[in-house]
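First up is the structure itself, then whatever we jot down about it.
A protein chain is absent from this complex, but the other protein chains hold their places.
For reference, chains read A and B in written order, and residue numbers begin at 1 within each chain.
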Amino acid sequence: MIDPTLIIVVIGVAAFAISGVIAGARQDANILTVLVLGVVTAIGGGTVRDIILNIPVFWVKDFTIVWIAILSSLLAFLFSSFFRERIWKILRYADAIGVAFFTVAAINKTLALGHTGEVAVIMGFITACTGGILRDLLTGRPPLVIASDELFVTPALLGAILYVLLLDIAPQYTTQWSVISICFIIGFRIIAIETGLQFPKWLQMRPGKQAKK
Amino acid sequence: MIDPTLIIVVIGVAAFAISGVIAGARQDANILTVLVLGVVTAIGGGTVRDIILNIPVFWVKDFTIVWIAILSSLLAFLFSSFFRERIWKILRYADAIGVAFFTVAAINKTLALGHTGEVAVIMGFITACTGGILRDLLTGRPPLVIASDELFVTPALLGAILYVLLLDIAPQYTTQWSVISICFIIGFRIIAIETGLQFPKWLQMRPGKQAKK
Partner (left out) sequence: MIDPTLIIVVIGVAAFAISGVIAGARQDANILTVLVLGVVTAIGGGTVRDIILNIPVFWVKDFTIVWIAILSSLLAFLFSSFFRERIWKILRYADAIGVAFFTVAAINKTLALGHTGEVAVIMGFITACTGGILRDLLTGRPPLVIASDELFVTPALLGAILYVLLLDIAPQYTTQWSVISICFIIGFRIIAIETGLQFPKWLQMRPGKQAKK
């Protein structure tokens, strides 16, 4: 039987690779540049996760996942011209899917190493966001994770907490809780994108006059 | 008795968490976004330090410090509206305090692992600056460490060298040297902020005509 975490990782990698390729569109990048962006976005989060957890980086041991990232990037490159008008919306959707699947995969891996639920929440969040942060930094944009007008951090963070809590209550339903948490993160994020959902005013920063710097 | 390094780390974490929250003000961030900024700023430097030193990352073993970062961030969020006008000055002050305390803490940790004084100076500097660099990159600003008009690098670097030299001359006075070095870094940096202190012209870069890129 196929390891469910593997399926989750593959979907997450493909989604992030696509988002990386789309991000390259802004620079009128060529095929190799977008390949690099796709692969970095796809494997960046997991790389940082393994480094922080002090375990061998996953793709150094098994290169398969990098081939999946390369293939997804090439397909995204080929089909990108079909989506001209909606390309920036697709970036955000692909990002949401990648975030959701990586959060769950990273929490599974962290808990399997015997770390606490708090550490698992943080690792899920870091893994999910780092690929997209690297993508945005490489393409010279303020990271979507912070700069985005819509809620971005909230679905990922609440989804990570939800998944760890559900696993704590009933550890035997890993697959069900995975599906629920992934749907929660994607659904919450897409609703936020579509409706421009915002926190109430009193939970937002009210800075004074913007300093010049 | 409480470990003096622990006190130093806690103050550094709190100061950086506050600076991270303030940095979020630019994006009209919500409470969870600033929480992420605060925590990343607070634990980013120490995380990179432990990764480079090839030892387990401190917060994976003991989550307490992350709770301190979360709590400091929430408090900074609540009180941020009281400081509207002076908020950007507070960012620089909090940053100076964080830099000073983290420099000393990282040097202590690096020397305790048996590394040389040179490595300790570099690790002190990296640990002190990385949190703030991550904060600035996440909020889409050129890192304060390089872009700042005032002297930034100088106090941290000279303070790190001073502390390692003092420890080399008289290792038994760790606490005294810590206090002196922390005061040196904070004092030097604040004087630089307040007076616009600059290097003499011949120690500054004189670039030719700025290229378009």
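Throughout what follows, contacts are C-beta pairs under 8 Å (C-beta built on N, C-alpha and C of every residue); 3 or more make two chains touch, one makes a residue touch a chain.
Quantities reported herein were computed from a predicted structural model and do not represent experimental measurements.
Within the whole complex, the absent chain has one touching residue among B:I52, B:L71, B:I90 or B:V179, and that is B:I52. Between the chain not shown and the residues A:V10, A:L37, A:V164 or A:M205, the one that touches is A:L37.
Touch with the chain omitted from the figure is made, among B:L6, B:L78 or B:I146, by B:I146. Across A:S19, A:T47 or A:Q204, the single residue that touches the chain missing here is A:T47.
On the side of chain A, the interface with the absent chain consists of residues 21, 24-34, 36-37, 47, 51, 56-57, 59-60, 63, 66, 77, 80-81, 83-88, 137-140, using the contact rule stated above.
Residues of chain B in touch with the missing chain: 51-54, 115-116, 118-119, 122, 125, 133, 137, 141-143, 145-147, 151-154, 157, 198-199, 203-211, 213.
The rule is simple: only the chains that are shown with their structure count from here on.
Centre-to-centre, using mean CA coordinates, chain A is 28 Å away from chain B.
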